[in-house]
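This part shows chain A:
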Amino acid sequence: MIIQVVAFALIVTMMLGLVRAIKGPKVYDRVLAVNMMGTKTVLLLAVLAFIDDRPDYLDLALAYALINFIGVFAVLEFFRTRESQLVIAETDDTGEASDEAPGNEGGK
Partner candidate 1 sequence: MVEILNIFIMLMLVITALAMVSSRHLFVTVMLSGIFSLLIAASFLLLDAADVALTEAAVGAGISTVLFLGALALMDVEETTRGVRRIRMVSLIVVAVTTIFIVHATFYMPAFGDINAPIHQHVAPWYIQHVPIHMDIPNIVTGILGSYRGYDTLGEVFVVFTAGIGVLSILGDPIKNRQHRPAHNRGLRHYLIPRLVGRMLIPFIILFGLYVQFHGEYSPGGGFQAGALVAAAIILYALLEGEDKALQVIPMRVLYIMMASGALLYGGVGVAALLMGGNFLDYSVLASTPVAGQQWGILLIEMGVGLTVTGVLITIFHAFAARSNL
Partner candidate 2 sequence: MNLIEHLPVLQVILPLLSAPFCILMRGHMLAWAIAVVASGAAFAVSLSAASIVADGATLTYAVGGWAAPYGIALEVDAFSALMTMIISGASLLALIAGMASIRQQLPEEKQSLFFAAWLLAMAGLLGISVAADAFNIFVFMEISSLASYVIIAAGPHRKALGAVFKYLAMGTIGATFYLIGVGLIYLMTGTLNLDDIALRVANVSDPHPVLLAAGFITIGLALKAAVFPLHVWMPAAYNYAPHVVSAFIAACATKVSLYVLFRFDFTVFQPNLSGHEFQFGHFMMPLALIGILFGAIVAALAKDLKRLLAWSSVSQIGYIVLGASMTSEAGMTSAIIHMFNHALAKGGGFLIAMGAALYYTTTRFSNLAGLGKEHPWLSGAFVVIGCSLIGVPGTAGFISKWMLVNAALEQGGLGIFIIAVVVFSSLLAVIYVWKVVELFYFEPRPEGASSNAVVVKTPEKLLFMMVVMLVAAANVWFGIFPGEPLALASQAASMLTGGAL
Partner candidate 3 sequence: MEPWIPFQYIPLIPLLGVIAILLGARISDNVREAATLVTALLTAAAVWGLAPAVMAGQRFEWVLLEQVVPGIPLAMQLEPLGAMFAMLAGSLWVVNSVYSIGYMRGNKEKHQTRFYVFFAVSIAAALAVAFAGNVFTLFLFYECLTLSTYPLVSHKGDAKTIKSARIYLGVLISTSICLFLPAVIWAHSVSNGAFTPGGVMSEVLSGPAVGLMLGLFVFGIGKAAVMPVHRWLPAAMVAPTPVSALLHAVAVVKAGVFSITKIVIYLFGFEFLFSQESVSWMLFAAMTTIVLSSLVALRQTNLKRMLAYSTIGQLSYVVLAVSVLTPLAEVGAALHMVAHAFGKITLFFAAGAIYVASKKTELPQLAGIGRRMPWTATAFTIGALSMIGVPPTGGFVSKWYILAGSFQSDNYMAIATLILSTGLTAMYFLPVVYSMWFGREVDGPMSDHREAPLPIVIALMTTAALTILFFFFHGPVKAMESQVLLGAL
């Protein structure tokens, strides 16, 4: 029974994260939220493996953990190449002018 409560708590936390991901306001907030939700999903899968009594689901949880990690790196790399975009990215969905910062497409 306890384990179901844990799953429920995880789901609720995911919802909180989702709200943060949608609200922003900065891209970093969203990345943070995505990362957080990734971790929670991993936990949820692990918990589910025990609820369903299917230990093979744990493989999935492991895969999720790895993939989530790679996703964060892709985002970092994206930031690196798009530093010009970061300033814009601070604005929320109303979308400010997109040429605020001088273009630095080539990275460093």
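Regarding candidate selection, all candidates are chains of the complex that A comes from, given by their letters.
Criterion: a residue touches a chain if its C-beta (ideal position, glycine included) is under 8 Å from a C-beta of that chain, and two chains touch if they have at least 3 such contacts; residues count from 1.
These numbers come from a predicted model, not from an experiment.
Comparing candidates 1, 2 or 3 against chain A, the one that touches it in this complex is 1.
For chain A in complex with candidate 1, the touching residues are 4, 7-8, 11-12, 14-15, 18, 21-22, 24, 27, 30-31, 33-34, 37-38, 41, 44-45, 48, 51-52, 54, 56-57, 59-60, 62-64, 66-71, 73-78, 80-82, 85, 88-89, 92-95, 98, 105-108.
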